[in-house]
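Taken from a larger complex, these chains appear in their original positions, while the remainder are omitted.
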């Protein structure tokens, strides 16, 4: 409930459930950043997601630049991270979902992201879904997704200086190691 | 873990999962209220819910008044809110479910409730389920419900002075803006 806004640490993770307000909260952390960048991991072909990207764009306003990249998160972050910018990745869980659809080696992709994080040349905020707090899903794909998402979140949380859990739009600080 | 009990702010939101102890915790906040009112949003026709209402009634004791209203939450709160009483709404998520079964305009109902809150003439405590922390549901109705529930919780949390998350019967203070 303190003012977590200033200054941005190198790496921030904002965790939360569906419609928890996590993206809006993450955006609020970039209010005073001169060059905020929105890195959307949604695929352009997904109608609902296109609507959401448009709504996000309108809500965020003119200062924001938008990049759309469903798969090559490491390359995109490496190219765009810069000390004068701040990149909001929305969201990690959708990126994971895209990778699974491509039959990628998820463990390897999580490791690649983890290894790239310390070398990024500017602040990055990651938004991710917490998906492991319901009943065990019936189908094996959903269980695998849940396992991967949990491991991805743990990997990121261990490497981010600040981790915030958002519920009903309210932030709860889980880690602040600056 | 501090004593959050006294005095009651105008508006309180108690969030939690299924069988998290959120209703019992919310009731405990009204222990010292002279005229506690239990506003049950369950429909009387629902057998399991009738049992739960009866159990609630026995647990709460004789000081409590019970009102049952599955749909017109705004009207009921407006009529009954009073400085000498405190109303416990159990629960918002069931009210939302009832509205969806009636094909109500959910966005409009959430807005109506939000607009009515500042004018209520006595303290109200809302209990609500957090339902967005599992895997994306298979069916579209469940996804819509989850989205509406998340938006409803965010709307309430923004307007309540105190928001508490309950897990395993234990309260975690998310907001206290008095």
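Here the chain labels run A and B in written order, and each chain numbers its own residues starting at 1.
The criterion applied here is as follows: contacts are C-beta pairs under 8 Å (C-beta built on N, C-alpha and C of every residue); 3 or more make two chains touch, one makes a residue touch a chain.
Source: prediction; values computed, not measured.
Engineer: Fill in the total copies of the single sequence across the complete complex, 2 being in place.
Structural biologist: The complex in this structure file totals 3 copies.
Operating definition for what follows: only the chains that are shown with their structure count from here on.
Engineer: Report the inter-centroid distance (CA atoms only) between subunit A and subunit B in whole Å.
Structural biologist: Comparing mean C-alpha positions, subunit B is 31 Å from subunit A.
Engineer: Which positions of subunit A touch subunit B when the two form their complex?
Structural biologist: Touching subunit B: residues 1, 16-21, 130-135, 137, 142, 145-146, 167-170, 172 of subunit A.
Engineer: So in the complex, which bits of subunit B are touching subunit A?
Structural biologist: For this pair, the touching residues of subunit B are 13, 15, 17, 130-136, 146-147, 149-151, 153-154, 156-158, 163, 165, 172, 174-176.
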